[in-house]
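The structure that follows is given in the form of structure tokens.
Every protein chain of the complex appears in place save one, which is left out.
And now, chain A:
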């Protein structure tokens, strides 16, 4: 491009944005204000408004502004593997500058008719996931967790166990401790060569977070489409990402909708999550995210909009009866499980899964009854005993067994605690798997 014009007269400065008179700027273009990255968020005639990622502290009305002529970009190549980068796609690991093809982040949408139906099982060994909420490559699903729950540990665990060619971590507002936790986990597991990390810690400016998911997805698209690999993208924590969106909207005088969030929250989140895809050539992008909740409140705009976009959600819950964290079987859901259960897994999978959860619901009713001081009948008591066993053997996040074994465990639980007619499973499946001799309550 050669010569780039430098502007030195800023007319308006807010906490997150600044406005100046400039020519030829485009919406979405990247600029530098005093060397600090900024993005064009509105052009009105000659008035150009920039969102300054690092905040506007220290920017004066005479600061230098240079337009780069392009939206934020990432240099993609196989050299990305093993790297730790910031929100601008710059190394933070002391390694060499990235080289490769320059790609604008936030690329075009995949034509829906060119997508394939996601139907490859993504096993994790965690029964609360594989049995009740089976994941599929090309899926997008968040963990809904309270801040005190070990969501990043579970996320790392899932990432390590899932079969993926590349794992791309997008960390937004990560505490430095959690950042180091991920780094250590990856290096201990010896998988550094198959990870790419885009990190914004809580020490970095909050608006830089806005770039992280698009950076991660652009890298993911390179590996999944250009290299036809199975890519797993981890995004944590999307609540902090949405908070950053709210800051920008507020500074732009937008009228907030529910919970002070911008009216475009749904579309903003969808543009990220919809990057998950199963390509016909075998490459895929699976997104597992974390959305932290405020005391389990899923009606807040962030988890609410997320829930409408993602293909299910996984709830973590502390089960006081067994003293472990479990995957809540009621609130959790994997929408794409129907594509694999009973098809890629054993035929009895859907029926066993449903029977167990239904009986667990009966147990919760019995528990409420007990807490309200009512006498429990014989069935209630069996349910409660079952619930404890079920929680310990199948729902706890520390379970690590193959799916067939989960199903066998399920049958064993059913036969230990229930009568044949109480399980409500289809006759042909019952005939095949129910062993009258093993039934305790004949």
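Some notes on this structure:
Please note the rule applied: a contact is a pair of C-beta atoms (placed from the backbone, for glycine too) under 8 Å apart; a residue touches a chain by one contact, two chains touch by 3 or more; residues count from 1.
Throughout what follows, contacts and distances are computed from a predicted model.
Between the listed names "Cytochrome C oxidase subunit IV", "Spermidine/putrescine import ATP-binding protein PotA", "V-type ATP synthase alpha chain" or "ABC-2 type transporter transmembrane domain-containing protein", the UniProt record for the complex's undisplayed chain reads "V-type ATP synthase alpha chain". The chain omitted from view is touched by exactly one of A:37, A:87, A:118 or A:173, namely A:118.
Across A:14, A:271 or A:318, the single residue that touches the chain missing here is A:271.
Although one chain is not displayed, its contacts with chain A can still be listed: residues 23-28, 41-45, 71, 104, 107-118, 138-139, 225, 254-258, 263-264, 266-267, 270-271, 274-275, 277, 279, 299-301, 304-305, 307-309, 311-313, 330-331, 333, 335-336, 338, 350, 354, 357-358, 361, 368-369, 372, 374-375, 377-379, 421-422, 424, 426-427.
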